[in-house]
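A single protein chain has been omitted; all remaining protein chains appear in their positions.
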Amino acid sequence: MATKPKAVAKRKASATSSAKSSVKSRAKAAPKRVAKAKVSRANDDIGEDTRLALWRSLLEIRHVEQRAYDLFLQNLVKGTSHLALGQEAVAAGFATAMQKDDWSFCTYRGHHHTLARGASMEGVLGELMGRECGLLKGKGGSMHLTSVEHGAMGSYAIIGAHLPIAMGAAWTAQYKKTGQVSVCFFGDGTTNIGAFHEALNMSAVWKLPVVFVCENNLYMEYTPIKDVTAVHNPAGDRAASYGLPKIVIDGNDADEVYRTAQTAFAKARAGEGPSLIECLTYRHSGHSRADPGDYRPPGELEAWLKKDPVPRYRERLAEFGIAQDVIDGMDAEVLAQVDEATEISKASPPPGLDLIDVDVWADGGTAWRN
Amino acid sequence: MAELTYREAVAEAIAQEMRRDEDVVFLGEDIGAAGGVFKATVGLFKEFGPERVRDTPISEQAILGAAMGSAMTGLKPIAEIMFSDFLAVCWDIVANEIAKARYMTGGQMSMPLVIRTANGGGSRFGAQHSQSVENWAMMIPGLKVVAPSSPADVKGLLAAAIRDPDPVMFFEQKSLYPIKGFVPDGELVDELGTAKVLRDGGDVTIVALAAMVPRAMKAAEELSAQHGIEATVVDVRSLVPLDTQTILREISKTGRLVTVEENPRLCGWGAEIASIVADEIFWDLDGPIIRITTPHIPLPAADALEDATMPSAERIVREIVENID
Partner (left out) sequence: MDVIMPQLGETVAEGTVSVWHKAIGDTVSTKEPLFDVSSDKVEMEVPAPAEGTLLEIRVDVGITVPVGEVIAIIMREGEVIEVDAGLAGKPEDPAASKAAVPAREVSIKAANRDANGNPLSPAVRRLVAQNSLDPRAITGSGMKGRIKKKDVLAYLANGGASRTVSAPPPLNFSEDDTEIIPFNKLRKLTADHMVRSKATSPHVLQAVEADFVRVARARAGVSGAWKKREGFSLTYLPFIAKAVCEAIREFPRVNAAIDGENLVVFRRVNLCIAVDLDFDGLVAPVIKDADQMPLQELARAIRDVSERARTNQLKPGDFTEGTYTVSNSGVFGTMITAPIINQPQVAILSTDGITKKPVVIETEDGDTIGIRPVGVLAQSFDHRAIDGAYSAAFLNRVREIIQTRDWATVLS
């Protein structure tokens, strides 16, 4: 179920798009662009099919994450979970711009990125619930969602680790000249760990086809990132250190994310090396299920809810003339899929105990001796 | 049959596998144009070029991350960590990422990579460049751990490690780099997880690894010539998988086990072997197990101090003569 149409971007990157993509310029440009789009849909650079693909992706993430939250409350989701409610546009925008065989790497907050690559909802929900139908057969849990067949090359729960790993995948693409891109998502907190800098430097030196995407949601865990970081933009202001342009975008605007991704991917595929993109966004819930988010100043959440990427994109679709019943129909359809996935997951048994002793080694076993 | 040094055998094994398989690539600090700080990779850069033999910045996390990311996407990387002590700065990639990826993902990922590193003491480098840390790797599920003692084993086991579909930690003992030994001509591929019986004796079984193997052999000859004690010497070669069949069989024959370990005392590989022996062949034991290790200290630098702390052939002889009867 829940296979979604993938728009494959073939548009050439414009040389100036990265400069246009700063928050300031987008904030000024946005009303103009909307007004312009209304009158000139023929010149729309994204197009209806892609917009509907973005919409479906946003909906899938939003509904699955909300369902995950409901399932916590029913005590059906065990362990910890890090929801991406509010950050859907980053995942939807990049995944929609990716080719099917591109590789993506994300953190323990990775439900949205895994879903966006096409992993099944019951695979995600089942893994959260510790069920046999889970993507990892229950062996990884919420923080390690992976679906290699969809190019979702893992969720990494140690901050920073996956930047060099994503770089390694890009090395394969470069060495084998496959044209694939490796995309690495991480949080603002990651920009202060050594592996971030090691990976950025070596990727730049080796001119690897890797795109580093920082989801700056303002908080590392509980502490505001600005309190512990020497620069204003934790990723963007570090780009120059590695000879890369500063790119900071509105991470709650799926279109903007999508366009930025296309530009970066084109650069990577052209052999021009990595990009570092900082997406400004906000998580609507706490850091993890244990966190009510009390440290946030009053009014901050409310302000960001006005920029919620899902209602924003619903309006965007309407502005571009897409029929309300199509917009609402997709919403209802996705919700029905989430309901179905929930039931499948609930009905799925716990993983068999025989799984304990498989898959340490390539031969399928776990033997450390003869 | 050619006589090679231990270091030449490293380069030979890598070259053999890179010629055979285009997916084999090699990265690390100073490994390329410079030929390695221990000159163990001389000639590879020239033969295979900068695309396949890649010099890296001093970024151990980047080196191992690159190895992991490329391994899971179709390459067979060999990564060099110059000194095994430096594994501490990239241990996350080793222990949390590489070792666990296949299991955590329910078998979705493969990790055919080799991490080579110069391990161990005897070079007067002090405590941060001399550690024998194979036991760090041994205790992490998901890593294979190999430590050869001779040029022939270096070539055969390194080739086997490169072909192995699982991650292999390959510990080269840096004080062995200059030693020479005969290595069979032509393609050489050994088998991981096999110990080797180097000497047969009826009185005591010495189980040793890497640099301790030649010392154990020297001690065995001395024991025979001077004390009438005949020692079996087993070279463990591979800690994971561990060839318990060979090791336990040889211990059962003599009823006496002496482990010779370069590592500090606590949690050395010999402790694990002693524990397996106590579990499985207790009733074959004809006396207490003797573990000969470096004391539980950071290794000192001065030659007089280092030589006094690492197990020597003389110490092996002395401990066996004093304790074996």
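We just call them A and B in the order they show up, numbering each chain from 1.
Note that in this section contacts are C-beta pairs under 8 Å (C-beta built on N, C-alpha and C of every residue); 3 or more make two chains touch, one makes a residue touch a chain.
Note that the coordinates shown come from a computational prediction; the quantities given were computed from them, not determined experimentally.
Taking every chain of the complex into account, the absent chain touches B. Considering the full assembly, B:285 is the residue among B:15, B:267, B:285 or B:301 that touches the omitted chain. Only one of B:74, B:255 or B:300 touches the absent chain when the whole complex is considered: B:255. Interface residues of chain B with the unshown chain, by the touch rule above, are 255, 282-287, 325.
By definition in this document, only the chains that are shown with their structure count from here on.
Spacing of chain A relative to chain B, judged by their CA centroids, is 41 angstrom.
On the chain B side of its complex with chain A, the touching residues are 25, 51-52, 54, 56-57, 59-75, 77, 92-93, 96-97, 101-110, 112, 141-142, 164-166, 193, 240-245, 276. Those residues of chain A lying in contact with chain B across their complex are 103, 105, 134-140, 144, 146-149, 153-154, 156, 158, 160-173, 175-176, 182, 194-195, 198-199, 201-202, 205-206, 355, 358-364, 366-370.
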